[in-house]
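Heads up, one of the protein chains got dropped from this complex, but the rest are sitting where they should.
Chain nomenclature is as follows: A, B and C, assigned in order of appearance, with residue numbering initiated at 1 for each chain independently.
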Amino acid sequence: MSGRVLEAGLHLLDRQLIDVDGRLAGKVDDLELELPPGGGPPVVTAILSGPGALSRRLGGRLGAWLEAAANRLRDGDEDRPARVSFAVVKRIESAVDLSVAKRELETNRLEAWTREHLIGHLPGAGDAPE
Amino acid sequence: MKRLFSIALGILTAIGGFVDIGDIVANAETGARFGMSLAWVVIVGVVGICLFAEMAGRVATVSGRAVFDLVRERLGARVALVNLVASFFITFLTLAAEIGGVALAIELATSVNYLLWVPIVAFLVWLVIWRVKFGLMENAFGLLGLALVVAAVALWRLGPDWGGLLHAATHPVVPQGEGHPTWWFFGIALLGAAMTPYEVFFFSSGAVEEGWSRADLITNRLNVYIGFPLGGLLSLALMAGATLFLEPRGIEPGHLSQVALPTLLVLGKLGLAVLLVGFFAATFGAALETGLSCGYSIAQYFGFQWGKFVRPADAPRFHLIVLLSILAGAGLVLTTIDPVTVTEYSIVLSAAALPLTYFPILVVANDPDYMGDKVNSRLTNALGSVYLLLLLVVAVATIPLMILTKAGS
Amino acid sequence: MRRSWVVAVVLLAGACTGPVRSSSVYESKAGQTAEVVASAVQTALLAVDAAEHDQAYGRYLTQVLVEAEEDAGSAQGVFDGIQPPDDRADELRSHLDDLLTEATGALTELRIAARRGRFAELPELARPLPEVGRRLGDFAEAHG
Partner (left out) sequence: MRLSDLLGADVVDEAGNSAGHVHDVRLVQDGPLVGAFGASLRVDGLIVGRRSIGARLGYERGQMRGPLPVKLVTGWLYHDGRYVAWDRVRAVEEDRILISGSADDLPQPGPSS
């Protein structure tokens, strides 16, 4: 056994996702595990992020409510949380760095909606900060 | 030279930014009722906030992760959510109190009812957060808040019996006619005011906003270790003023106007004017900090983009939370609930919630995964452990004491 | 924390639940009311002192006097709403009410003059206050 050893809960779960431009892109709310076709132990294939993934972690009535809300917000085709494939993960440290821009991620939808329908309409929303 | 200037500016800002409506109310009320017998709590509170703000600033500088990132990271999604609900509620109450405080300060200068000022103040708070650069915003109100120094100047001009004040502060005795539970309850309120959690939310997020790097760790230390204690001295000046002028007359200040009496009786109109500017700047600056902190805490829990270092359109959910918090805060004050009452509740609840914020900071500041060689020193850990124990005791004692003393009556 | 609102809440609760259980509870409420009004009186006296020596702006002084009158008036109003439980309480009430009426009356005079900008008249109008304040303080002490 030679690879790096991590504890999933301690070193990965609940950490910040950062996109290729340094923008904050959600949390590691859960991990997707898959059994490889050739047999053997499960492998982490994707990071699950957003309310649809967080709901399962919270559990109880609040979790169920959040899951229902997340499903309604989604386009409606399938009830699954937003996925970030491990193929775009660059580095795991105090945050998880991604090799793509936020707009290419499924996790970006709620933010885009808030921008288009609410905050983007206020004067000065697009002005550079400093 | 430029570096020296920026360090000096940071320290001055920290002094002026330390005091908020909670400190003003808690220190004046305590001085008027218990003299200097609870001054030691201010010292304990200032040492505590220095200790944990330095840690939070260091973690944010080294790892880029602000306080609520750590809360989520170390406590997990569920416990952190409970923490978020409690912390957000307290920060929101404080925001409402600060908005009310600004309106009261303007009322004193204009004699126009404070409720009419609330919508204007709320709009201005939002506008500054929306438009003004982070550094300019922080420095402008911090420096203007230095006007509160006038309360200390008044004290010095008066030339009180310093030895007597010091003796009263170093030999705390519960005044006659007051019960021990009430005395302790006021002590807890003072601690809550000095160590309000939003201060570290704001301080650590500010380190990220300003893009601090390891080279700024020295700035972090100096801001905290020099700025905060000097800010604490301003709190003590307000307490001493109340001790000298209000306590002997049996005045229990329930209005901001009464807090100003000692200063104007010594320094007259000019002193009053400067003090009112100080009240305005301190509460307005704190309204900005709490408004931002409402957004910081939620955004950091969920991992949204936050901060003023990106265009508002790039942090839409953060700005939406800030906007809604300010609106709701103004709404709460407009119900005509006394802002001073809101302040009192916010600081007492803060005291009860202190471990929620400070425990995760202490843990992560010991994790070499995050901190590399910048983990806590032994001394910091020893002090941190003592404080953790103290904060736990305070948290457990607060609510029973509140019921027992009928909130200090 | 601040006694005035806590007293208001406690007294209101008392007023809602009808007669106060015992005369000792009534007595302590009377004492607390005296204390709140004494505090308002002393505050007004400091403001008048500041006016006399031209130490503060008219707007600020007006504000202080308005608040002092409000604090005293609302404490008196709440106290008057409590049902005295027995004869002894009646006696206490009439004694305190005289003091409260005198205090609020003078505070009202001060507020009216300040609102009209007649700050020079304040010291004259405040003349009964030190005595009332002292007696309220004594009352609070005796029945605290």
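In this text, contacts are C-beta pairs under 8 Å (C-beta built on N, C-alpha and C of every residue); 3 or more make two chains touch, one makes a residue touch a chain.
Small disclaimer: the values here were computed from a predicted structure and weren't measured.
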Chains still shown that are in contact with the chain withheld from the display: A, B
Option from A:Leu6, A:Ala64 or A:Ala112 whose C-beta touches the chain left out: A:Leu6
Residues from chain A at the interface with the omitted partner, ascending: 1-13, 30-36, 40-45, 48, 53, 56-57, 85-90, 99
Residues in chain B touching the chain absent from view: 74-76, 362-363, 366-369, 375-376, 378, 381-382, 384-385, 388-389
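Criterion: only the chains that are shown with their structure count from here on.
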For chain A paired with chain B, centre-to-centre distance based on mean C-alpha positions, whole Å: 34
Of all residues in chain A, the ones touching two or more other chains: none
Sites on chain B touched by chain C in the complex: 29, 107-111, 177, 185-186, 189, 245, 249-255, 257-258, 260-261, 264-265, 268-269, 272-273, 276, 338, 340-341, 344, 348, 406-409
Parts of chain B lying in touch with chain A, wherever the complex brings them together: 63-65, 69, 72-73, 76-78, 80-81, 130-131, 133-135, 299, 302-306, 308-314, 316-317, 319-320, 369-370
Residue ranges of chain A touching chain B (in the complex, touch as defined): 9, 11, 13-17, 23-27, 29, 49, 54, 57-59, 62, 93-95, 102, 110-111, 114-115, 118-120, 122, 124-130
